[in-house]
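The structure under discussion is supplied below as structure tokens; questions concerning it will follow.
Omission of a single protein chain aside, the complex is shown with its protein chains in their original locations.
As written, the chain order gives the labels A, B and C, with residue 1 at the start of each chain.
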Amino acid sequence: MNLEWSGQERITASKEKVWSFINDPASIASCLPDVRQTNVLDAHTFDATVGVAVGPVRGSFKFKIALEPRPDGNHMDMKINGGGLGSVIDLLAAADLTAEGDAATILNWKGTASMRGPIATVGGRVLDTQALRVISTTFENVRNRLSGNPPSQ
Amino acid sequence: MFPAQFDYRPASSVDEALEALVRYGDDARVLAGGQSLIPAMRFRLARPAMLVDINPIAELDYLRESGGQLQIGATTRDYLLETSTMLGDRYRLIADTAAVVADPVVRQMGTVVGSLCHNDPAGDWPVTALASRAQVVVRGKDGARTVSIDDFIVDSYTTAVGTGEMAVEVRFPTPSARTSGSYQKIERKVGDFATAAAGVQITLAPDGTIADAGIAIGALGPKALRVSAAEKLLKGAKPSKALIEQAMREAQTVADPNPDNRGSVEYKRAMAGVLVGRALRQTLERLGVGGLA
Amino acid sequence: MKINVTVNGTRYDRDVEPRMLLAYFLREELGLTGTHVGCDSSSCGCCVVALDGDRAVKSCTMFAVQANGHEITTVEGLEEGGKLHPLQQAFWDQHGLQCGYCTPGMLMTAYVMLKHKPKPSEAEIREAISGNLCRCTGYQNIVKAVQQAANELTAEPAAAAVGS
Partner (left out) sequence: MTQSIGVSMKRKEDPRFIRGRGRYLDDIKLPGMLYLALVHSPYPHARIKSIDKSKAMAVPGVKAVITGEDLDAAKLEWLPTFHGYDKQMVLAFGKTLYQYQEVAGVIATSREVAHDAVELVEVEYEPLDPVVDPYQAKEDTIILRDDREPKTNHIYHWEVGDKTATATALDTSAVRIKERIISPRCHPAPLEPCGIVADMNKATGRLTLYMTSQAPHVHRTAFSLVTGIPEDKIHVISPDVGGGFGNKVPVYPGYVVATVASVIIGVPVKWVETRTENLTTTGFARDYHMDVEIGATKEGKVTALRVSTVADHGAFDAAADPRKYPAGMFGIVTGSYDFPAAFAEVDAYFTNKPPGGIAYRCSFRVTEASFAIERGMDLLARKLEMDPVELRRQNFIKKEQFPYSSPLGFTYDSGDYAATMRKALDIIGYEALRKEQAEKRKRGELMGIGISTFTETVGAGPGKQFDILGIKMFDSAEIRIHPTGSGIVRAGTRHQGQGHETTWAQIVGEELGLDPQELLVEEGDTDTAPYGLGTYASRSTPVAGGALALAARRIREKAKKIAAHLLEVAEDDVEWKDYKFGVKGIPDKSVTMKEVAFAAYTNPPPDTEPGLETSYYYDPPNLTFPYGTYIAVVDVDADTGAVKVRRFLAVDDCGTVINPMIVEGQIHGGLAEGFAIAFMQEIKYDEDGNNLNTNFTEYLIPTALETPAWETDRTVTPSPHHPIGAKGVGESPNVGSPQAFVNAVMDALAPLGVTHIDMPLTREKVWRAIRNAS
């Protein structure tokens, strides 16, 4: 099952600052929603355990996250592969940065999720939007952190 | 499949249940009919550490008309509504709904309040509760509060019931005599989640105009949705074919379905219109207003 | 957890894990294997039993601990004094079963339904058993069987009067 979502965040920080923030695994890891454990593996990859709770469905997903920045400094792909609840969720998040003057940056993001295993059918109705919330909340938190707002969950 | 391990606490009173819910916090779930929760536990999607069983609380099993309301307790089963003679024509929407929830065996365990609390986007009761402007009584350690259904169903599987709280009753305002309703749903077979659903309740004024209209759709968004624009359109108007067609279009606009095995976005959105149209026509027919097809 | 459940008139005291489903309690703990399990999603109805005589419930969607203090009737409890219940007899007479796997659940659903609705129409019977799946019969002879049993159950007092 494949799902797509997209969104936009306006961050009151320079493009360079945003770019370096989203290039740092530790920073990105700290923006994941309901993150329970992170482990930075190298300059571009890290593991994270993220809690999932929707209605009666509760559990956690273990993700391996790889950051793939483009050399132009404008575009970042994040490959998020992981599993939990006997299933697999693969997320792909792509972020495009556009400077809005010196002090603000527009972050346009697009996410796709593909799910396999029991949740694709049994839990799909419960978890589909939840999977994408991992992405949207992460970018919201990037904005909040860089703009100096309190984080969302 | 077999559920993961959990602890079990049968509660003999609401206070006892609340005490357990407070103590175990987010790890606890209330067990009422269990007809959604237990299958989810069997698939190990739901794995509460503690189940607080409210079925032994005899005082929560009631269906009564009191203080201008139809009151339904938290352990009252769907089949009681299905077979009750109390509902009559005025609560027609509720009676219609009770007859088509899940399947007839599931209805002998499943509860109205439990269904509202589960708040499945394809659930039947949230639709009917919206269309008939229900309220839910939520109890916590510090007493009870009454929440309108619009505020109660927050998002998919998420309600206004907080940690350490439980819903104890749903209340449907007693409508005036010239009220009827209709619940329409498309399901692939008995027991399936709805592909699309619509609930309508209408009260006619003495002059034949529509005094009040409740219109809601289900399985057509992250939660049951109120078609407010159509409700406004109908209120004060005289029933007509054109009016119904306008309401159908409003329902299609409000619908925001996900594609799945039941159908595409396009199909489901079209069905939002079809079902709202059918529910409106049937309701008006039941009120003696025909010739609208 | 310690529970006591009365099944087919006999009281049983057992200590069970909370996660034990009622269907497996009946089958594994009490050896009443007439109650079957055919799915994991509360869809098939092979496991239907009567709860307190007046509700048909899917025993795979109820925990054994919930039956504490309650009475359960299973297919094994239908026969009385060596005489088949009219529903059992009717399923036999009307060829209302083939592989027999759905039969206990069908019987128990129909058993409860006839208590609430002694003279159901064909449509009402089809509706009442629509929480129970059958793969073999195409349902037609099951419907006929329930009709036969309904006729017999409602005719019984009259027949007895004639006999006395």
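Just so we're on the same page, contacts are C-beta pairs under 8 Å (C-beta built on N, C-alpha and C of every residue); 3 or more make two chains touch, one makes a residue touch a chain.
Just so we're clear, the structure is a prediction, and the values are computed from it rather than from any experiment.
Counted over the whole complex, the shown chains touched by the missing one are A, B, C.
Annotation: of C:Thr33, C:Ser121 or C:Thr154, C:Thr33 touches the absent chain (contact as defined above).
If you put the missing chain back, the residues of subunit C touching it would be 17, 19-20, 27-28, 32-41, 43-44, 46, 74-76, 78-79, 84, 88, 91-93, 95, 97-104, 107, 125-127, 129-143. Against the chain not displayed here, subunit A makes contact via residues 1-2, 83, 86-88, 114-118, 120-122. In the full complex, subunit B touches the hidden chain at residues 1-2, 4-5, 44, 103, 186, 188-193, 195, 261, 263-264, 267, 270-271, 274.
Just so it is clear, only the chains that are shown with their structure count from here on.
Each chain gets a centre from the mean of its Cα atoms; for subunit A and subunit B, those two points are 34 Å apart.
One finds 29 Å separating the Cα centroids of subunit B and subunit C. For subunit B, residues touching at least two other chains, in rising order: 41, 43. Shown for subunit A are the residues in touch with two or more other chains, namely 122. Subunit B contributes residues 26, 29, 36-37, 40-41, 43-48, 118-122, 156-158, 193, 222, 258, 260-261 to its touches with subunit A in the complex. Across the interface of their complex, subunit B is touched by residues 1, 17-19, 21, 40-43, 45, 48, 51, 55-58, 60-63, 65-66, 68, 109, 112-113, 116, 127-132 of subunit C. Residue ranges on subunit A touching subunit B, taken from their complex, read 53-59, 85-86, 118-119, 121-126, 128-129.
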